[in-house]
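Worksheet: one structure, shown below.
What follows is chain A.
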Amino acid sequence: MHDLSCTGVTKTFGPFTAVSDVSLDVPSGSFFSILGPSGCGKTTLMRMIAGFETPTAGDIRIKGESVVAVPPNKRNVKMVFQHLALFPMMNVGENIAYGLRCRGDNRADIKRAVTRILERIGLPGSEEKRIDQLSGGQKQRIAIARCMVLEPDVLLLDEPLGALDLKLREHMKIELKLLQHQFETTFLYITHDQSEALVMSDQVAVMNAGRFEQIGPPKELYQAPVSGFVAGFVGDSNCLPGRIVEVRGSEAEVALDGGGAVVGHLSDASANGDEVEVFMRPEALQIGAVDGVPGLDGTVDSLLFNGANSRVLVKLATGQLIEVADPSQVDTAGEGSSVRISWFPDRARIFARRYG
Partner candidate 1 sequence: MPRGAGRLSLFLLFTPFLLWIVLLIVLPQIGIGYVSLREKVGINQYEFGLKNYLDFVGEPIYRNTLLRTAWMSILVTACALVIGFPVAYYIAKVAGERSRATLFLMCLIPLWVSDLVRAYGWIVLLRETGVVSSVLLRLGIIGEPVEMLYNDVTVVIGLVYTVILFMIVPLVSTLQGMDNALLEAGYNLGGSRLTVFRRIIVPYAMPGIVAGCIITFMLTAGSYLTPILLGGKNSSWFTEQIYNQFITRYNWEAGATFGVVLLVFTSLVVWVGLWVTGQSLATTVAKD
Partner candidate 2 sequence: ETLRLLTWGGYAPEELIKKFEAENPDIDVEVTLSNNEEMIAKLRATGGTGFDLAQPSHDRVYAAQVEYNIYKPLDLSKINVDKMTPKLVEGVKANTTIDGEVYSVPHQWGTSGIMVNKTLAPDATGWADLCDEKYKGRTSMRLRRTILLGTAFGMGMNPFDLYGDKAAYQDMLDKVTEKLIACKSIVKTYWTGGDDLSALMLSGEVALSETWDSTAFKIYAENPDIVFVPPETGALAWIDTFTIPRGGQADDAAYKWINFVLEPENVKIMSASTGAIAAVPNGIELLPEDKRAAVEAAFDEKDIENLKFFANIPPGLEDMEGIALERIQAASSQ
């Protein structure tokens, strides 16, 4: 049985369809992420699960029971809001106790539960602190504790790291994952940051314009995207527009817009003459000709040093800049020198061109 499952969930606002025919099944105890650009409908989907919006069509089941007719305060899914929504007029202890009080637990039990959960999230004894005395990361943990103390079937998290600063976000990514392990609760996590989704999740659904484009484990999305959108959105990619001139089995030759031709792996049903995009990850490229593999000529535009993430920017004859991974940046060709970029055809993926 799945902790949470949606079937054909759709939500329209007037003429606009925010979520369109979405189905998902989240196995018990897993970390499931929904990844998509801003405005693609992630929050709307989550609000339907929490009960703040009613689906236009489709069914939502929690532990197998349909909850479409259950009011939000009766559903056993708890939510961590994007800006956390901690109650500013209550202290930490009261925030955490709120749900327990609503449930009608007795005072002694509440006090015990609050103490215990504060210990578990590593903030023992902070009951009396005011919310505005907490750091960003502490607030984060309180928001999670406030939900977890109620032992929900599913915990929903709507871009909870969005408001944190860079270093803290990196840190909290790992911490969230550990918390989930510790509580063994099902997490449904929303984000538009692909690295968050990849690092933390067991399963990721990539969402675009109200629909799911692909659901799968992070590695699968990264290595075997099913659409141009997924290939471009998950991980860094160079994207070269062109048109298929010849299909050879699972490979095809693409004549690039603006000149040059490349060979790559056909990833969707594109056929001869179709307009396509070729996606190549920077780490799939290398500088220098390699026998028997395709390549493109260009000049080194600049070297972008960034430790293990260093890149060489190569400018093609068409003027397009291509990022090539160059982790070591030792004996790289200097700026302005002519180079050839090579890759193995199976690491260049060809998808039908996206419009709009």
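Basis for inclusion: all candidates are chains of the complex that A comes from, given by their letters.
Assume contacts are C-beta pairs under 8 Å (C-beta built on N, C-alpha and C of every residue); 3 or more make two chains touch, one makes a residue touch a chain; residues count from 1.
The shown structure was predicted, so the numbers you read here are calculated from the model rather than taken from an experiment.
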Chain touching chain A (counting every copy) in this complex, out of 1 or 2: 1
So in the complex, the part of chain A that touches candidate 1 is made up of which residues? 50-52, 71-74, 77-79, 81-83, 85, 87-90, 98-99, 102-103, 146-147, 150
